[in-house]
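Structure provided below as structure tokens; questions to follow.
A protein chain is absent from this complex, but the other protein chains hold their places.
Just so it is clear, A, B and C label the chains in written order, and each chain counts residues from 1 on its own.
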Amino acid sequence: MALTKEQIAQRIARELQDGFYVNLGIGIPTLVANYIPAGMNVVLQSENGLLGMGPFPPEGEEDPDLINAGKQTITTIPGSVFFDSAMSFGMIRAGKVDLTVLGAMEVSDQGDIANWKIPGKMVKGMGGAMDLVASARNIIVAMMHTNPKGESKLLPACTLPLTGVRCVKKIVTDLAVVEVTEQGFRLLERAPGVTVEEIKAKTAGKLIAAGEIPEIQC
Amino acid sequence: MALTKEQIAQRIARELQDGFYVNLGIGIPTLVANYIPAGMNVVLQSENGLLGMGPFPPEGEEDPDLINAGKQTITTIPGSVFFDSAMSFGMIRAGKVDLTVLGAMEVSDQGDIANWKIPGKMVKGMGGAMDLVASARNIIVAMMHTNPKGESKLLPACTLPLTGVRCVKKIVTDLAVVEVTEQGFRLLERAPGVTVEEIKAKTAGKLIAAGEIPEIQC
Amino acid sequence: MNKVVDNADTAIRDIGENATLMLGGFGLCGIPENCIAALVKKGVGGLTCISNNAGVDDFGIGLMLKQKQVKKMISSYVGENAEFERQLLSGELEVELIPQGTLATRCLAAGYGMPAVFTPAGVGTEVAEGKEVRRFNDKDYLLEMAFAADFALVKAWKGDTEGNLVYKETARNFNPLMAMAGRITIAEVEELVPAGMLDPDHIHTPGIYVHRIFQGSKYEKRIEQRTVRARN
Partner (left out) sequence: MNKVVDNADTAIRDIGENATLMLGGFGLCGIPENCIAALVKKGVGGLTCISNNAGVDDFGIGLMLKQKQVKKMISSYVGENAEFERQLLSGELEVELIPQGTLATRCLAAGYGMPAVFTPAGVGTEVAEGKEVRRFNDKDYLLEMAFAADFALVKAWKGDTEGNLVYKETARNFNPLMAMAGRITIAEVEELVPAGMLDPDHIHTPGIYVHRIFQGSKYEKRIEQRTVRARN
């Protein structure tokens, strides 16, 4: 059975390590924050200038000066720190953020990612995505395995304008956990009850599935 | 009669304008601070990270965390601000400092300056001098017209290793006020009682002395 | 020299047609509300605006867009408003989209006297088109130029009469960077205090970068995405 968005987030949360600084994109990645293991110290970076992002505020306590990169009202936690956008992207470029999780429209089996622009449609902009993918040491993409038309989003080459090249390290979809290697996608785990054959059928890029492929433990 | 060091500083102080941000080097330049006209708002920058340098502290109130670029204990004034060395040289490079006054061993009639190194002698380093001369929009050199051997310090070309090229705008010495122009040094003023001929004799670089040369008013 | 001016109208008095402006803020957070209102009142047009976002239909830069005062936007993320989209599609408005970190760093470069900077953002994408690519330590970088802006309009929480500024929380964002990058920098603050009232260790923007300052009024500080959690 395919994973829900919550389960994708849950699976990604298993990649977290104590002491990690993490940047979570909009959408499924945001949900990862809900599954940080208790007792694990993970600090969330928001690229508009905050380390140590807390939960949404209780109603009535919204602070217009305190938002995240998705422009949502949020809170701080003990140890939070504010800084300007140059320092924010400075620490991103310098590789100080241990893990970046973001959504994508397409990923290639070389690790290229497209997630900001669809030709012919209104383009809103790349925001901080190009900086993040060009800089982060460890990028996990959270997305559905196929698009609403049923077409694979894991491709031999991206068809949409790129956000970054050779940068994605791992992909967690509703069907599988896939690693990007020199040889192409390598299937690491499959959703409970989903066969390797189904994943292969829904992966347009080169997929290596060697040996026993375990089911995803969320 | 040749100017004293205090009089050189006094003359340079006449170049100040209300609202100026000024960086004063070690030696005679430091004395300029004593002659800021009353009521004129001039803010002193110290390149180790302070805007709004105040006077030396009263005895017993020295603060080891509060020094100037000459490593002297100093004080702040209302409106002072501290910053790191990157921002300090950032504002210098960006041309935000209106006037830089520094000493020199040699200045050429092209505006080159040498003030950091004498071959064969122990070299202490350029500190912030190369950044200042390469960046400042307005550089005045305060120095004696000749060295202790009586040799001119205003030369056709510097003989010592350079600190910066084509950067000095004006020179105030014990004998004269000289502007650096495309055509060479231009004599603007002479010390009281000092003749144009004496200045010419003590200036090895090209010196233009056209028309009546007034005496320096301190 | 007195940097303090009475109000936004006086502060922006010499912003003319076709000027290039930087406007601080991220979304609607930390935007120079008073300066924008004054620009709308003044009606000056042909503006090039460097700002991370372009406001919403009835707030922020959106108010200037509605009056067709903006010729070109240089931003990282836009289109939160319908009028923007309409003008863009009709060709009335020119838009240059650049990565957010590149936007920030090109401001920093201007403020720090660096003519250009190298960033990996956009390598291998359409952002790299026409730009110099250079390899350092086995990684490619784009050469990006420092911005030049006639005016920077920034919003701070507190400021003093010397032009020193302190920002609050994430309303800091691009404001200190743009404050450093304007040929003329205009700061509006929620509270203007005499010099000496701000802790010199805690000033974010030194006054040397600020040319005019005024205490703004009637701050709306609108929230774009109000998100809350249930009270326990």
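Everything below uses one rule, namely that contacts are C-beta pairs under 8 Å (C-beta built on N, C-alpha and C of every residue); 3 or more make two chains touch, one makes a residue touch a chain.
These numbers come from a predicted model, not from an experiment.
Student: Which residue among C:126, C:201 or C:220 touches the omitted chain?
Tutor: Checking each option in C:126, C:201 or C:220, the one touching the absent chain turns out to be C:201.
Student: May I ask which residue of B:57, B:78, B:103 or B:156 touches the chain that does not appear here?
Tutor: Counting the whole complex, the residue in contact with the absent chain is B:57.
Student: Of B:27, B:78 or B:161, which residue touches the hidden chain?
Tutor: Among B:27, B:78 or B:161, only B:161 touches the chain that is not shown.
Student: One chain is left out of this view; which of B:41, B:72, B:146 or B:181 touches it in the full complex?
Tutor: Here the residue in touch with the unshown chain is B:72.
Student: If the missing chain were put back, which residues of chain B would it touch?
Tutor: 46-50, 55-74, 76, 82-86, 88-90, 92-93, 112, 122-131, 134-135, 161-166
Student: So which bits of chain C touch the chain we can't see?
Tutor: 105, 112-120, 136-137, 139, 141, 145, 166-169, 172, 199-202
Student: Spell out, residue by residue, where the missing chain touches chain A.
Tutor: 18-19, 21, 41, 43, 45, 51-52, 76-83, 86-87, 89-97, 135
As a working rule, only the chains that are shown with their structure count from here on.
Student: When all chain pairs are ranked by how many C-beta pairs they have in contact, which pair ranks first?
Tutor: A-C
Student: In whole angstrom, how far does the Cα centroid of chain A sit from the Cα centroid of chain C?
Tutor: That gives a centre separation of 29 Å.
Student: For chain B versus chain C, what separation do you get between their C-alpha means, in angstrom?
Tutor: 36
Student: How big is the gap, in whole Å, between where the Cα atoms of chain A centre and where those of chain B centre?
Tutor: Centres of chain A and chain B (C-alpha means) sit 56 Å apart.
Student: Quick one: which residues in chain B touch 2 or more of the other chains?
Tutor: none
Student: Which chain C residues sit where two or more other chains touch them?
Tutor: Nothing qualifies.
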